[in-house]
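Only one protein chain is missing; all other protein chains are in place.
Let's turn to chain A:
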Amino acid sequence: MAEPKTKYDRQLRIWGEQGQTALEKSSICLLNCGPTGSETLKNLVLGGVGSITVVDGSKVEIGDLGNNYFVDESSVGESKAKTVCAFLQELNDAVKAKFIEEYPEALIDSNPSFFSQFTLVVATQLVEDSMVKLDRICRDANVMLIFARSYGLTGFVRISVKEHAVIESKPDHFLDDLRLNDPWPELKSFAETYDLDTPDPVVHKHTPYVIILIKIAEEWAKNHNGNLPSTREEKREFKDLLKSKMIASDEDNYKEAIEASFKLFAPRGISPSIQQIINDNCAEVNSNSTDFWVLVAALKEFIANEGGGEAPLEGSIPDMTSSTELYVNLQKIYQAKAEADFLVMEQRVKKLLKKIGRDPDSISKATIKSFCKNARKVKICRYRLIEDEYNTPVQLELQKYLTDEDYSIAVGFYILLRAVDRFAANYNSFPGQLEGEMDEEISRLKTTAVTLLGDLGCNGSTLTEDLINEMCRYGGAELLAVASFIGGIASQEVIKLITRQFVPMCGTFIFNGIDHKSQLLLL
């Protein structure tokens, strides 16, 4: 067996050992192991999830050989769940692979408590009726659920979780937490010990831009009634002022200061998205609150008190031109402030826990520390029940999509993907599956889609003939390349949900395999 650290090196660089541990502890259930299901699971098995359970009642048929990489000729007639499970196991011997030869629809009806043993259920190729039932079961059992479906050149992925909180959202681009426009006393006095007008050119070109900006901002504020630059004109003047302080043209630190001056101009205080989170009803904690909301409640108190409107300091600084000594000292100033903020937060968390009748030490130091470091970046994702979305979609959004050219194909597919299930319920096959009845099926699908639109409160909206014809052309086919794309997206979202890192998608992802203009629909 390969050393896990080496085997998973490439992915450990993304989600770290904590993320890997979360994956290794997880147990995943797959419903239906056609191409969409097995391609989803493939990525999770390679990623090293703890266990997989494949549920499928069908046998491998000749037709499966053409679109499923996890069956072969010798397995024709065998249980599909067993076959796929065995091939998936070959990819990673560290994963516990099990299978259950049963139809998911039957299991949903006969044994709803079956699903409560899993961390997450991946439900593929289910029709609407079964999706709605399973959604309720998983929501009640607090099991994460993700739906994935491939259909011709379209398909969808939809997460269903009551609430998913992310501390480590790891955004690509985020404003450094430097507090240049609001330096705390220690940072201020540290900056004061340096003289920008030093005659030594080596020292002058090795003063980090953080110090330059803090000092020049102070100088500016003195001459501007204590205000920082706010208008475009003032910002330009400020940059000119920075430029005028250069004593040689090769001073990278001053060039960096000019480039980074937007960090000084940024507004003080917390972002609207954090404001929204601390204003959430859940931030009023009680004994049923999750750890995350206890941390948010502590954050809210911190911002209102010690933070003076700011969240705990992140504590790290980006690389910048500087002498080593100055840079390391500056780093220590930021780290010390972050540590002090953490200690305050820790006390507040303990107090809150005590107040709601929980053990004051029940949230670990490491968790509180990570929360403090990421306090400006935490995210909450909530998902409606499928049933609610299907019965009462958000009208405003739906109308927007139906009239917006960028969304017309995606929303058309959304409606048609639902219409084909109604079609199948009435005619026992998907439109276009039967040979020689294409014209009739097209008009039937059109009628079904129009009725559905009416049920959704969109009387008068129509779908293009082209799109309806296209949907009938698919005949319910599950293409491997489409399944692999949909499965890839589904597995990506599973990884985000399980590792609790990065931000999962909101709404329903509608795949457009014609020109790849896929969309997320927030209904």
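Here, contacts are C-beta pairs under 8 Å (C-beta built on N, C-alpha and C of every residue); 3 or more make two chains touch, one makes a residue touch a chain; residues count from 1.
The rule we apply is simple: contacts and distances are computed from a predicted model.
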Complex minus one chain; that chain's UniProt name from "NEDD8-activating enzyme E1 catalytic subunit", "Protein brunelleschi", "beta-aspartyl-peptidase" or "Ribosomal protein S7" is "NEDD8-activating enzyme E1 catalytic subunit"
Residue in contact with the excluded chain [from A:D9, A:D129 or A:E259]
A:D9
Touching the hidden chain in the complete assembly: which of A:N288, A:T324 or A:N459 does that?
A:T324
Using the definition of touch stated at the top, determine which of A:I100, A:I489 or A:L523 touches the missing chain.
A:I489
Would you indicate which residue among A:Y334, A:Y407 or A:F509 is in contact with the undisplayed chain?
A:F509
Those residues of chain A that touch the unshown chain are 1-2, 9-14, 39, 42-43, 46-47, 65, 69, 72-73, 90-91, 93, 153, 169-172, 206, 319-324, 327-328, 479-482, 484-485, 487-489, 491-493, 495-496, 502-506, 509, 513-518, 520
